[in-house]
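All protein chains but one are shown at their positions in the complex.
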Amino acid sequence: MLFNQAIEIDESLNDDVMRLSLSGERVRYSLRLKPADVAAAKKSSGLKLPAKIGGTSIAAGQTILCLGPQEWLIVALPKSREKLAGTMAKLSADYICSAVEVSHRNLQFTVTGPGAARALNAACPLDLSVDAFPVGKGTRTIFEGAPIVLWRTAEHEFTVEVWRSFAPYLRDFLAKTAKDRHMA
Amino acid sequence: MKFSAASLFANALSGHKKWPEQFPNKEPKSRYDVVIVGAGGHGLGAAYYLAKKHGITNVAVIEKGWLGGGNTGRNTTIIRSNYLFDESAALYDHAVDLWDGLSQELNYNIMFSKRGVLMLAHNVHDVQSFTRHVHANRLNGVDNKWLTPEECKDFCPPLDISQNRRYPVMGGALQMRAGTARHDSVAWGYARAASKLGVDIIQNCAVTGIRRAPSGEVTGVETQKGFIGAGKIGVSAAGNTSVIMEMAGIRMPLESFPLQALVSEPIKPVFPCVVMSNAVHAYISQSDKGELVLGAGTDQYTSYSQRGALHISEHNISAICEIFPIFRRQRMLRSWGGVVDVTHDRSPILGKTPVPGLYVNCGWGTGGFKATPGAADMLAHTIAHDSPHRINAPYTLQRFATGRLIDEAAAAAVEH
Amino acid sequence: MMLIHCPYCEEKRPEIEFAYAGEAHIHRPVKDADDMTDEEWSHFMFLRDNKRGDHAERWWHANGCNMFFNAVRNTVTDKFLVTYKMGELPPKASASNAKLPAAKKTGGAK
Partner (left out) sequence: MSAFRKPGRGAVNTAVSVNFTFDGKKYTGVKGDTLASALIANGVHLMGRSFKYHRPRGPVGAGSEEPNALVVVDRGTGRESVNLRATSVEIFDGMVARSQNSFPNLKFDIGAFNNTFSLFFPAGFYNKTFMWPKSFWDKVYEPFIRNMAGLGPAPTAVDPDSYASSYGHCEVLIVGGGPAGIAAALQAAKSGERVILVDERVKIGGSLIDAPNCEIDGKPAADWLAAAVKTLGKAANVTVMNRTTAIGYYHDNFVALNQRLTDHIANPKDGAPREETHRIRAGKVILAQGAIERPLVFNGNDVPGVMLAGAGQTFLNRYGVAVGHEVAVFTSHDSAYQAAFDLADANIRIPVIIDVRDDIRADLRAEAERRGIDIAAGQVVSKTSGKLRITGLEIYDPQSGAKRTVKCDALLMSGGWTPSLHLWSHSKGGIKWDADMAAYVPDVANENAVCAGACNGDFGIAAALTGGNKAAGGRKSYSVTERDFGTGVTLDSLPNYIKDTKQKAFVDFQNDVTEKDIKLAVREGFKSIEHVKRYTTNGMATDQGKTSNLNALQIASKAVDKPVEKVGLTTFRPPYTPTTFAALIGHCEGKLFDVKRVTPIDPWARERGAVYEPVGNWMRARYFPQEGEDMHAAVRRECVATRESLGIFDASTLGKIEVVGPDAAKFMNLIYSNPWSSLKVGGCRYGLMLNEAGFIYDDGVVGRMAEDRFHVTTTTGGAPRVFRHMEDYLQTEFTDLDVWLTSATEQWSVIALNGPNARKLIEPFVDGIDLSPESFGHMQVRTGKICGVETRLFRVSFSGELGFEINVPSHFGRAVWETLFEAGQPYDITPYGTETMHVLRAEKGFIIVGQDTDGTVTPHDAGLSWAVSKKKKDFVGRRSLKRSDLVAQGRKQLVGLLPEDDSVLLEEGAQIVADPNQALPMTMLGHVTSSYYSDALGRPIAMALVADGFNLNDQTLYVPMPGKTHAVKVTGTAFYDPKGERLNVV
């Protein structure tokens, strides 16, 4: 069955300063727990749930962001689908919690290069300097008209998750900044 | 001295040295029959109508700053009456009737310009809503007609009606009798006319308290300039109404929000009317001076700071240039903020209060200027008779208890 | 665009991430609602302090941690004196809390 993300990136705008790419398929869950259960749930599930809002745990194939109080977004490679589904089912059975699969709700972009922060700042009002927004920080925020989840994976590398229908807007916005840069 | 071309000519010959004060700033007397709190267009107008129509001339208008310095002098001066509900149509159309002829009545050119107000529809829901307005207005005797996109373009040539825009124009509702007026002149004209009839205008005199008799009725106001006795008090203080009414122990169903507007540099005439768009939240006209006058919605939070955020202006300009891309290269000259008092149903409160002798006129939100003569007339009537006029009778405080709201915004509903 | 300290995120974030949510600490009557007159009910529904000065209000960090929280902001200067979590009373440290309406129950909203 055709897996269709239906978003195309204009590669000609990519260069060493800034490169936009679309990630492939991901498995995603939105997980909520009661405060009292977090420690036990972490232990029993083996999920590295960051404790602090803005925290992330980035491991091979799986990233977990703490977006709000006891709210996590788990983003994993498709190979973890079954395992993650099992983990979520077990958590749901063992704890008072909410685990909702949102794999298809979001699309994921990566923005890389020394111009990445500046490009994102065309529409995102946060201070994206590496001091203010260090590697490993992640948050829900706003990109002009589009709500996004943004995290930093390296000094010059950000990942952006956006609801599917907002993806063309985000892409077009970043394309405009790239065109401007090429022209200036 | 009557204003006319002849008096202007005569005074020119004497070097303009004989013009008298238009509105002498008075020191307060110890007592007035009526004290109006707030010298904006509404308050000054109420004083004028009290004197003119009801023979009550022992009236003071008390103003914490300078007259006309609040929303009267800060708004985008749109005047229209194509409201949906009978109650609203009656009130605003009464105001338009008074606007038409106000210059002559006051002997002061307030520059009411019947340029027409065109409200654009950008989606099917807008079309349904505006058609509802057009039909209701027609049966209420209020002028308002539906225009196709092409007719909209004919009426307002700068408009972009191409259908590939994000919010293409699907038509518009046009009220021809609507337009704009010169905001400052309205305050000054009423102030001058009221002064001539014996009304005292007292500026730079903040009200600090409302005094009541043991039996409950008002006896006067405490002010920066001392106690001023009053038989009746009319509060017409726009964004500051909650603060004044609290002095009489009344908590109001109001919230005050920053509202911003801006003008471009003056350019030669290009924009023949007023255009409003609810879908993109913006409105525009061109002043006699040539400035494009732009307005949008309020900031999101309550505030008395008269200071708004940049992104509100940016969105406003962005919305206007979406409909009128031809203005992209024009330049913002000046932006400013006012404080507007908003009720839950976005309709005003105009009438009696639970406190005997205390009357209130507030809650006009972003649309108080257009109602100025009507609101003033109704406030004066209510104060003079201790009873509302038929036209303002529905605009009670009580409607918030019964649920009999006059909710134009809710009637326009939201998209589905 | 104001900067607002989110008591959950524990950092200042730009205003456009937030949505204003009206006056805080307004008790929503439930148990006694049926016994209230329309007039009394309307006080909860519509009457607001609309303070010129220190104002207790709610904000929603819609494009952030998704949490509603309380704040005291001066409506003349637009400066925040303090922000605090839903269900909490304004911290005692706040110089202004003497003027605040007494919070009823936890939170209190609409």
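Letters are used for the chains, namely A, B and C, taken in the order the chains are written, and counting of residues starts over at 1 for each.
Basically, contacts are C-beta pairs under 8 Å (C-beta built on N, C-alpha and C of every residue); 3 or more make two chains touch, one makes a residue touch a chain.
This structure is a prediction, so every number in the text was calculated from the model and none was measured.
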Study note, to complete from the structure: The omitted chain touches A, B, C
Exercise for review: May I ask which residue of B:151, B:246 or B:407 touches the chain that does not appear here?
Suggested key: B:407
**Study point:** chain A residues touching the omitted chain (full complex)
**Key:** 1-6, 25, 30, 32, 34, 71, 96-106, 118, 121-127, 129, 132, 144-146, 163-166, 168-169, 172-173, 176-177, 179-180, 183-184
Revision key, fill the gap. Logged for chain B, residues touching the omitted partner chain are 3-5, 7-9, 12-13, 15-17, 19-25, 65-69, 73, 86, 89-90, 101, 103-104, 107-114, 122-125, 128-136, 138-141, 166-167, 182, 184-185, 188-189, 203-204, 264-270, 286, 288-290, 305, 307, 309-310, 313-315, 317-322, 325-336, 344, 399, 401-405, 407, 409-416
Exercise for review: For the chain that got dropped from the picture, name the residues of chain C it touches.
Suggested key: 1-3, 14-15, 19, 21, 28-30, 33-34, 36, 38, 41, 45, 58, 60, 62, 66-68, 77-78, 86-87, 106-110
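Note that only the chains that are shown with their structure count from here on.
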Practice item. Let me have the rounded angstrom distance from the C-alpha centre of chain B over to the C-alpha centre of chain C, please. Key: 30
Point to revise | Centroid spacing, where centroids are CA-atom means, of chain A and chain B in whole angstrom | key: 48
Practice item. Mind pulling the residue numbers of chain C that touch at least two other chains? Key: 1, 16
Study note, to complete from the structure: Residue numbers in chain A touching two or more further chains are none
Point to revise | chain C contact footprint on chain B (complex, rising order) | key: 240, 242-243, 246, 251-256, 300-305, 307, 309-311, 341, 343-344, 400-403
Practice item. Over in the complex, which chain A residues touch chain C? Could you list them? Key: 53-54, 67-69, 71, 125-126, 139-142, 147
Revision key, fill the gap. The chain C residues in contact with chain B across the complex are 1-2, 15-16, 19-20, 22-23, 37-39, 41-43, 45-52, 55, 57, 73, 75-78
